[in-house]
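Before I ask anything, let me first share the structure, which is written out below as structure tokens.
A protein chain is absent from this complex, but the other protein chains hold their places.
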Amino acid sequence: MKLIIAYIQPHKLNDVKQALFKAEVHKMSVTNALGCGAQQGYEESYRGIKFEVNLLKKVRIEIAVNQDFVERAIEAIIQGARNGQIGDGKIFVLDLPECIRIRTGERGNEAIG
Amino acid sequence: MKLIIAYIQPHKLNDVKQALFKAEVHKMSVTNALGCGAQQGYEESYRGIKFEVNLLKKVRIEIAVNQDFVERAIEAIIQGARNGQIGDGKIFVLDLPECIRIRTGERGNEAIG
Amino acid sequence: MKLIIAYIQPHKLNDVKQALFKAEVHKMSVTNALGCGAQQGYEESYRGIKFEVNLLKKVRIEIAVNQDFVERAIEAIIQGARNGQIGDGKIFVLDLPECIRIRTGERGNEAIG
Amino acid sequence: MAKQRSKSILRAGWMSVVVVLFLLVTTTVASAEEEAVTVEQVAQGLSTVWVLVGAFLVFFMQAGFGMVEAGFIRAKNACNILTKNFLDFCMASLGFFIIGYGLMFGDGNGFMGLKGWFLLGLEPTMAGIPLYAFWLFQAAFCGAAATIVAGGMAERMNFPAYLIYSFIISALIYPIVGHWIWGGGWLSKMGFGDFAGSTVVHTVGGFAALVGTSILKPREGKYGVDGKPNVLAGHSIPLASLGVFILWFGWFGFNAGSTLGVTDGSTIGLVAINTNLAAATGGIAAMLTVWKRFGKPDLSMAMNGALAGLVAITAPCAYVDPWAALVIGAIGGYIVVRGVEFLDRLRIDDPVGAVPVHGMCGVWGTLAVGIFGKSSLWLAHSGLIYGGNPTQFGIQMLGSLVTVGFVVLAMGAVFKLIDKTVGLRVSREEELRGLDIGEHGMEAYAGFQIFTTS
Amino acid sequence: MAKQRSKSILRAGWMSVVVVLFLLVTTTVASAEEEAVTVEQVAQGLSTVWVLVGAFLVFFMQAGFGMVEAGFIRAKNACNILTKNFLDFCMASLGFFIIGYGLMFGDGNGFMGLKGWFLLGLEPTMAGIPLYAFWLFQAAFCGAAATIVAGGMAERMNFPAYLIYSFIISALIYPIVGHWIWGGGWLSKMGFGDFAGSTVVHTVGGFAALVGTSILKPREGKYGVDGKPNVLAGHSIPLASLGVFILWFGWFGFNAGSTLGVTDGSTIGLVAINTNLAAATGGIAAMLTVWKRFGKPDLSMAMNGALAGLVAITAPCAYVDPWAALVIGAIGGYIVVRGVEFLDRLRIDDPVGAVPVHGMCGVWGTLAVGIFGKSSLWLAHSGLIYGGNPTQFGIQMLGSLVTVGFVVLAMGAVFKLIDKTVGLRVSREEELRGLDIGEHGMEAYAGFQIFTTS
Partner (left out) sequence: MAKQRSKSILRAGWMSVVVVLFLLVTTTVASAEEEAVTVEQVAQGLSTVWVLVGAFLVFFMQAGFGMVEAGFIRAKNACNILTKNFLDFCMASLGFFIIGYGLMFGDGNGFMGLKGWFLLGLEPTMAGIPLYAFWLFQAAFCGAAATIVAGGMAERMNFPAYLIYSFIISALIYPIVGHWIWGGGWLSKMGFGDFAGSTVVHTVGGFAALVGTSILKPREGKYGVDGKPNVLAGHSIPLASLGVFILWFGWFGFNAGSTLGVTDGSTIGLVAINTNLAAATGGIAAMLTVWKRFGKPDLSMAMNGALAGLVAITAPCAYVDPWAALVIGAIGGYIVVRGVEFLDRLRIDDPVGAVPVHGMCGVWGTLAVGIFGKSSLWLAHSGLIYGGNPTQFGIQMLGSLVTVGFVVLAMGAVFKLIDKTVGLRVSREEELRGLDIGEHGMEAYAGFQIFTTS
């Protein structure tokens, strides 16, 4: 099993979700995050002082999937999130040795979906 | 060492914390998250438009533990969070090759607790 | 590749960012978290009831780096975040088998930076 | 406003008018009538302006109640309390128009009025001002009594139940008590002094809240298994604080508007200064008390203290000297802090402090009339500290007790009945998720990350 | 206040009293005039106080509009709408001072006034009160008309475009319609009845919003590819709710202040009660309608309903009896719910409901004068239900239609012109990121975690 972590633009979340559903990935967890990457920030000014905002708002998605879903999920995320512009985001894939469903106590591949 | 990630119902956090304390797991980190799982969302309506909310509020717990605490921690989480209903949550366990305490610079098993 | 997760004091974020930049680590993701560790909480009272707040506000940093940057990044975080006091925080290091840049589809070491 | 008080003012006003009329009649008859009408018109116009400004301010208190109540509860129930607050004023306007006014001010017996449904068949002026202006002022008071209860029963009461309750209290319960005291009923005849409503509005609202919250039982998680209270902290102290300022602002209309007439302005000046001084010492006293007892100057308590001072001065505001207002307010501020503690010991869960603020301090203010009141300021008898004659104090005690008794019985019955029929409390699941989603299908702060496990 | 200044005033005041007394004591004819002057002065003073209090309240409605509009949109555009709201009042003050007042109230022809630029060359009193007081009251109205549009065009309109628009509407469009109806223009001569501005203020503002929002096109993501509306939920219902209370509060000044005079207060009493009753039934009716249609009592709709009731009663408030106010308000509440649905079907995106509330209910209120109005209450002809004479209804219909037509054409041209020159809408990217950062470089809630993908 793998744990996929993806950082995407906030306004792409709906597209990514839809793409994942089409790829039959139905479960995920979402948090908001501030990202510091290649993308330039923007300037704000407040009461006469300018300052650069270089932590940009991002959405972080965590998806645990079985091995055979990994590539599909990655494809779906890319498809939903890609704009071809800096700031599109990044995907990290971790090994996931164990997974447990709290309700039933099931473990492993059964528990994940 | 292992890194345990658990998604639970927000109102179960206190119970889980208590169960973990009993299991002598005293350290953890908590964030809020939106989860998309088997649990059905609910409908809201706003100014005459109905819409389904399918990202539900969850609490995400991260716990780094030594090998011999893994099962105890999992048991404690299950005990605290289980309701027997869909939406109870899920636990992921990752390998954790390294851990460092910033204050002392200690590494590994010593640093974790 | 490694995925570094660090929990630090919120008001140390700027120092940590600066230290990381010096170490040429320019990319990271930041979220807020509540931490439960060795650090004592503080008491609040509200309308005549006292209660202990034992989930303290922390900042969670996630950094994906290539192998040769791992120690540098850890050093930088420690340097920026250390106060010598309880509550300084903790660093976890995970293996990161895969990383994908959404914009280009690049994978692995190229994609990370 | 105290009926008998306003009557005196009016009597004075009318007498001068009569004198003028008489004088004019004995000069050149025909024209004289016109003349008298003009000065009299302006005087009535002035009183109308004053009472309407008062009515607008009292209406605005509705916003104050809404913000205080919303700010002191959790975000997940904010829409719900605001809807209640908003709709109970609408319901009160309707109920007090159809039935309430007639019950309260219509001719009838000592217990209740029996005339004036839909405001039909009444004189065009009342207490020296146009009936409609008088009604608006009274209706705003009625709305205030109704909304006090929302706070005490917050975060768990069923919405349709609330609508029913709010119609009943504003159309029936409040007007009946009002009739006793301001509508020429039995207490009014005994010389009971409640200038602007410590009893009529606040005791009624506060004890209705007490009954309601007792029947409802505490919120989920408010008391641990060991009975120790937990904190379910209010989600927006700035909102609550704005609400308190709005209430204080509106209270000037509440108290000073209750003169109903202006004449030369001396009574309204006295009422206004007393109102302000009591609020100020109430706030200070509550802060000092909470600081001493819990080690920190808790803003939410200081604000409750100012409200307590305001509630306490509401009955005596026109009968006492400014120094007495300082004392009355300060004691109110002390009462509210101890009252909150006391309720928590009894495990009665009153999320916003409606019972200590309105109930307990309403009683205290009513009694204070019997202690600090002066017969030279239009009160029937002087209070305890002036000669020690206990007559007025006795009347105040009686009136307060009977009102508390009546409200507890009547509202107890109403709430039980509602509970049996539509149900008083939402399900545990709905309570945990929040009434905003359960009852209204909406969120108060869409997009904000709110993270709390209570 | 300046001590010496007040002393002067007082000295003057007391001196006249002394003079009067002296003269009266030594009587004879001539002295009587002095006396009379004093009564007249007080009467004018009272009217001035009333109108100024009204003006302050109407000014305060600006805060109400700001909070409602900000609360009903997303956090990322909150600073932008507040800036618009804030500056349009500033621009309206300026524009109505320089040109607007002259166009509206200056002597001229039936179409517009042609005198009084910068308030120069005018009589020191107007309608029985000092010109400056009269101006302030009128200017606050003008600001209200301008700000209504901000809500309808929220979350996507360019800021400089808004500034230009707001100067034009307050200096030109609003005053011209105002002249027709209140400035002695052609509709006024026909006996058109719009007591406090259902047409002058609300129809103008509402239909300007309709034109504007139609030209602007819907917000990004408001309608799916299938045409189905999506929810872009307001970010702070408590703020919006506070705004509605402020508006209701201010509306008492809006309607009751429009009497301009007080005399014995009977008209202002009638106007005040009608205003309150219509708001209450508007809120209740809208809640019931939305509850029935969508299964939940939506607070945002109930609040819109109260505003709808207020808009609807604005024209007829002095011409109808309280029972009619109940009906007029309730129908307004129903209209607003259906109006919101209707616009969504047409895919016209009006984020805060400006068109149904102000436009549709403005028309409804204007027509209601022709249905429920009574000639005994100073209206030219009685309405339909009193004898069924359709004259007044016809006049109302005509006035409403012509106003709608004029506003649609004039504002359509203005918006098109602005679009061609400075551009009406921000870029898609700016819209997605939010206008707060794009137009003002600041955030409304620094430090708060706001997480939304719309």
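Annotations
A, B, C, D and E are the chain letters, set down in written order, and residue numbers restart from 1 in every chain.
Basically, a residue touches a chain if its C-beta (ideal position, glycine included) is under 8 Å from a C-beta of that chain, and two chains touch if they have at least 3 such contacts.
The shown structure was predicted, so the numbers you read here are calculated from the model rather than taken from an experiment.
Note that of D:38, D:230, D:375 or D:389, the residue touching the chain absent from this view is D:38. Residue D:296 is the one among D:217, D:296 or D:338 that touches the chain missing from this view. When the omitted chain is restored, the residue from E:59, E:207 or E:393 that touches it is E:59. The missing chain lies against subunit E, touching residues 1-10, 12-14, 17, 20-21, 24-25, 27, 29, 32-33, 35-36, 38-49, 52-53, 55-56, 59-60, 62-63, 66-67, 70, 78-79, 82-83, 86-87, 89-91, 93-94, 97, 118-119, 124, 127-137, 139, 159, 181-184, 188, 191, 193-197, 236, 239, 242, 257-261, 263, 267, 318, 378, 380, 439-449.
Take subunit D: the residues that touch the chain left off the picture are 16-17, 19-20, 23-24, 26-28, 31-32, 34-35, 37-39, 41-43, 46, 49-50, 53, 57, 74-75, 233-238, 241-242, 244-246, 248-249, 252-253, 256, 262-266, 268-270, 272-273, 276-277, 279-281, 283-284, 287, 294-300, 302-303, 306, 322-323, 326, 445, 448-452. In the full complex, subunit C touches the omitted chain through residues 10-11, 13-14, 32, 42-46, 59.
Methods note: only the chains that are shown with their structure count from here on.
Using the contact threshold fixed earlier, the set of chains in contact with both subunit C and subunit D is B. Rounded to whole angstrom, the centroid-to-centroid distance between subunit D and subunit E, based on C-alpha atoms, equals 31 Å. Separating the centre of subunit C from that of subunit E, both taken as means of CA atoms, is a distance of 53 Å.
With each centre defined as the average position of its C-alpha atoms, the distance from subunit B to subunit C rounds to 18 Å. Within subunit E, contacts with two or more other chains are made by residues 233-234, 294-296, 298, 300, 449, 451-452. In subunit A, 31-32, 94-95 are the positions where the chain touches two or more neighbouring chains simultaneously.
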